[in-house]
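All protein chains of the complex are present and in place, except for one that has been dropped.
Up next is subunit A:
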Amino acid sequence: MIKKWTLAAIAYLLLVMGGYGIYASAVNPEETPSHTEERNH
C-alpha cells in the first residue's frame, strides 16, 4: 500500500516535470524566461 502510493507520487511528479521540460525546451523556449534572472533585475 505504502509502496503503491510512493511510486504513484514519484511517477506523477516525473511526468509533470517531464511535461514541463518538453513544453519549455521544445515547444516554447522563448516564453519561459529564467525566473532567477528576472528576479535579479
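We adopt the following convention: a residue touches a chain if its C-beta (ideal position, glycine included) is under 8 Å from a C-beta of that chain, and two chains touch if they have at least 3 such contacts; residues count from 1.
As a convention for this text, contacts and distances are computed from a predicted model.
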| item | value |
| --- | --- |
| Chain left out of the displayed complex - its UniProt protein name, from "Copper-exporting P-type ATPase", "ABC transporter permease", "D-amino-acid oxidase" or "Ferredoxin--NADP+ reductase" | "Copper-exporting P-type ATPase" |
| Residues in subunit A touching the chain absent from view | 1-6, 8-10, 12-13, 16-17, 19-21, 24, 32, 34-36, 38-39 |
